[in-house]
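For this depiction, one protein chain was excluded, whereas all remaining protein chains were kept in their positions.
After this line comes chain A, so read on.
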């Protein structure tokens, strides 16, 4: 059950080739858009669809498009952010690897809507084989007349360029991505100006996530209203979820937004439940940067209603009892997972990936990692816990880009919900440093 938009044809053999993709109704959106619609009309449909950015921030894609400045005589660019590097998120990788033409079709439709004649796909550098898949698909699309000069005789030209990243998480931040694309060091820019005004090469630019752009083809074929009818309220459409951790069936799933978290977790259609003989302890719902939640808070809202897989429901209760949908990296922990060790691990990642440009993030991420390392290895003291909370608070909101927030939230939330576990590590260093040792205190297991 559940409507599939992006992964509808995922199991068709040979879907990665142009011929099969075309037979399954591929590139009809390009034909429809270019032959029968104006660029403004395409933007209007996407706005109606209400699709929200799938990269993590959840900003409405149509609105982002309508903010694009359109000065005369200045080129505009569309850049696809395929630098997916968030721990626990692997949906874009899956999509590009299996149905590359879906992204390319989306890119053509979106570029047409924005009036871009040169568009870029910035792919995470580690995924060289995906880059080759995309380049092959682009060559096929070009041979079929969907790319290049005078597409379908309309007079519209589009060149699509795949660019490999240099292997930095920070280049997934849109302005760092643009710097990197320009051939510079991937440091995020100060905003404003936003990319919609001054982006790539100081020209108006839209940066969208792979999954967001891939929805454009379906929206054009079926209409924005049809898309908006899927899902609940402002969380319209479907979302790819990368499910990982202690579940029976890890993988990438497409869900209609609005599925209850509990159902997603335990239904055989999706995650299939926690591995046998174990219980849910904690869950990270949207990739490593969003707050971790304990079992009792992730399935139910504070008022006892079931929590749903939507932007609004997951963030219900703010950071006190809620989290975020983020990029859809659904990481499940059972009772054998140590929250302190996991927090240290996340923290180590953000320390390693901080660009080093602004002081709170450069210094703060390293500090938090070192303190967490100390606690994990049995050398912590009680005031370290409050120190971590304070350092996280001082980083949050004071940095140039959201990486600072992303580094602070996992630490702050882990302490907020699992403070007793941190304390146990400090009061029982000998036990806590045993291999595989996990706090067995009171906690709400579901």
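Just so we're on the same page, contacts are C-beta pairs under 8 Å (C-beta built on N, C-alpha and C of every residue); 3 or more make two chains touch, one makes a residue touch a chain; residues count from 1.
What we mean here is this: contacts and distances are computed from a predicted model.
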- request: Would you kindly match the missing chain to its UniProt protein name, picking from "Iron-chelate-transporting ATPase", "Sugar ABC transporter permease", "Fe-S-binding domain-containing protein" or "Malonate decarboxylase acyl carrier protein"?
  value: "Fe-S-binding domain-containing protein"
Message: Looking at the full complex, which residue from A:24, A:267 or A:398 touches the chain that isn't shown here?
response: A:398
Field: Candidates A:177, A:355 or A:375 - the one touching the absent chain
entry: A:355
- prompt: Looking at the whole complex, which of A:146, A:264, A:311 or A:367 touches the chain that is not displayed?
  reply: A:367
Contact partner of the left-out chain, one of A:48, A:118, A:185 or A:234: A:185
Message: Residue by residue, what part of chain A touches the chain that was omitted?
response: 168, 170, 185, 190, 351-360, 362-367, 370-371, 374, 387, 394, 397-400
